[in-house]
Each structure stands twice: as structure tokens, then as C-alpha cells.
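Input: a single structure, listed below in C-alpha cells.
Apart from one protein chain that is not included, each protein chain of the complex appears where it belongs.
Up next, chain A:
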Amino acid sequence: MTAISNVSGSIRRRLTLQLLGIAAVLAALLFIMVMTFAKQVAEESQDNILTASATSILDSAAIQGGGVTVDIPYSALSMLGNVSDDRVFYRVTANGKFLTGYKGLSVTKPGRKQERHSFMTSHYMGESIRMVSATRRLSYASGPVEVTVSVAQTLKRQTETLERISTSAFYLGFGFFIAAAILGVLSVQSAVKPIQILADSVSRRGPQDLRAVQAPVPGEMAPLVVALNRFMERLKKSLTRSEEFIAEAAHRVRTPLAVLRTQAEIALRRVERPENRASLKEMIRAIDESSRAAGQLLDHAMVSFRTDHLEVTKIDLLELGRETLERHQPLAEMQDKTLIIEGETPPPVSGDAILIQNALSNIIDNAIKYAPFGEDIKIRIGTEGHWVVVSVFDQGEGFNETDIKHLTTRFSRGGNAENTIGSGLGLTIAEEVVQAHGGYLKLSNRKNVTGACVSFYFPQS
């Protein structure tokens, strides 16, 4: 049976998408930052070398033979060629008058007096250039002369460098995104894991298991688990209450039934008319059936209670079987039936002796009931793999193959049991007990001869 609940969205998907989005934004940011920084550095390094070049030209400026002259050092321009393939332009002016170099190069007016160098990006001869201008004052007889040297370079190398860096930065950003995405998916997985663990542990529980969830859960899930535990507590209480009510009812019914039976037997001895005796006998039979049902209801209530609080000891099942058999000896003898037990001392089983005895007792009781007069009932103790198996054989009619599957449900009785007293709780009790011990109950028909076989499989301790 699958329960469909109202599902809307998924925490995992939402978290994953959000983390991927964040990773993408951060990767883009990283790319932009690296590019901005790279551009700054590239510009700065070009500015630096241009400044060095302009300064060395400016240093060569001197007053000679009545005019300003510059003796451009070879290194001033060759240093620019050392670092890049860019075209180089320069211009020297004295008091704004062109002295040498490239006449068309437009020179910026040096800004404030304090600034020794000014930088600008502009166009010359059809290409973008970066230009540095440096100014120096020379003293001359007719007053100071302001010499300005401008050195410019095209931006080919800078562009190439930026292109190279942008490729690297792209891969860096992409790598960052992938790494962040993987980590994000992993962390989403680990965040969702406690929910899955809780769901698994709750859905893996047996139908009787209403214990509180004990496993540690994250703080965020605590309210849910507390609510779940409370709910289960209430459910358990209400179940217990109904079991108690049934037990109490059975108990209350049993005592008056015993009195009633005694009175009916006394009456039976007294009456002599055959029709009266027949009806009294019928009455006694009905009383027996009711009291047995009440007994089994009590047993079932006891089993239900004890399966929650098993009193576990090491049990020798052969010994236990023998004891149980002895209790049924008087009843068996009355019906001229022989109870046989066979087998060797099996490995010990850990379990609640009272429960197991009760379960076995119910099955033996059934066997005595269904076996024909004068036949044997056999109990065999053996081992099968790591199971210790207790099998009860009778020589009755056996089970109807169609009934076998649901015989262990409450109050269910086989189609061939109508003539026999019974409540339909015996097999239920047996199954609940054996399941509480981690084993299972197997119903089958005997081979070769008629008769049923009920086997308890207990795990070895």
C-alpha cells in the first residue's frame, strides 16, 4: 500500500538551484574582478615604462648654444621595444613650441603644477595610444623654459595581455563554478540526509512498533520528531487502553462463566430427561467456548503487553517444550492422545520464556483439539541454519491450503474448524510472540500423512 501525500516542491531541488545560482554569480564576479585588476596592472605597467622613457628623455634636455636641445638616450626608446612590439611616438616641446619628434601628437596640457606626469589615452595615426607627458623647467638667461616630453605607445600588447588573461580568467571562473556546484550538491545531500534517515527509520518499523524516535536529529527537525513522538505516544496509549479494556472485559466474563459452568454441571447431574440433558450439554459446550475465548483474549493482551517489554533470558527450548507438554498431559490423557517430544538440546535462544511457553501452549492446545481421538501429537526440536525450529505435528485434517495465508490474523478460523471450540486467536498469539523474538511462524501440512504442522523459527542467540 502506498500512501500519497500532498507533495509541493523539493528542499533538495530548491537548495541545489539556489546554490548553483549563487555559484554562478560569484564566478561571474570573480571573472569581472580579475579582469578589472588585470586591466589596472597592465595599464600601470605600461604607464610605468612610458614614464621611465619620458623621464630619461627629459633628463637629457639641456640649454646648449642658446637653445633648448635634447639628446634622446638610445635606451629611452629601446626599453619600450624590450617589452612589447608596440609602435612608439614621442614629442618634445619647449615652452609649448615643437622641438622634435612627431609633430601631430597632441600633447595634453600638464594639469596642476604639482603633477610631474600626466597620462592619457587617445588616438594617433589610426590607433589607440597610451601617452605619458612629463615636464621640467630649465633656467635660461631670458627666463625659465618649460620642457615637456610626451612618449606614447600603441595598445597592442596591452590588448593581447588582456585577451590572454581573460581566457585564463574565464577558465578560472568556470572551474570555480564547477567546484562550487559540486560542493553545493554534496552539501545539499548531507543537509537532506537526516530527513531521509528519519523517513527510512519510521517507514522500516513493524506495525506494532510505536516507540519514540530516539536517534539524534538536527535541531531544525526536533519539533517534527517531538510531534511525531507525541502522536505515537497517544496512539500507543489509546491502543493499550483498548487492549486493557478487552483484557478486563475477558477477565470479568471468565469468573462468572466458571460459576455458570459449575452450576450447569450440577444441573446436568440432576436432570434425567434426555432433551434437557442435551440442552444442558450444549450449554456447557458454549460456556467452554466462551471461557476459552476469554482466556485467549487475556493471553493475547498479555502477549501484546509483554512483546513491548520482553524479559529476555537464555532459554533451552527442549526443556521449555517438555514443561509445556507436561501441563497438557491431563487433557491429552482424557482424550486418549499421546504427547511425544523429540530432539536434542538445541543452542540456546534468548527470549521471554513465559511468552514462548504461552505461544507453544496455544498451538499444543489447538493440536489436541483438532487431532482425532487416540492419535499422537508430536513436538520436534531441531536446528535449521541459524534458526532453532520447534515444530508441532498433529494428525488432524490439516490446513486448507487456501486458508494458510490469513490464519494468523485475529479471529480468523479455518473453514474445517466449525465443529471445534476456538476463538481464532491461537495462531495470532503464536505469530506475534515469534515475531517479537525476531523469528517467524510457518504453517504447513504434513507430507505423506494427514495432519498439520506448525513451526516456530527462533534465531539462535
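By our rule, a residue touches a chain if its C-beta (ideal position, glycine included) is under 8 Å from a C-beta of that chain, and two chains touch if they have at least 3 such contacts; residues count from 1.
Basically, contacts and distances are computed from a predicted model.
Within the choices "ABC-2 type transporter transmembrane domain-containing protein", "Bb3-type cytochrome oxidase subunit IV", "Transglutaminase domain-containing protein" or "Bacterial extracellular solute-binding protein", the name that UniProt assigns to the complex's undisplayed chain is "Bacterial extracellular solute-binding protein". Annotation: of A:R87, A:R277 or A:R322, A:R87 touches the absent chain (contact as defined above).
Shown as candidates are A:D71, A:D200 or A:E342; the residue that touches the absent chain is A:D71. On the side of chain A, the interface with the absent chain consists of residues 69-82, 85, 87-89, 99-102, 125-126, 156, using the contact rule stated above.
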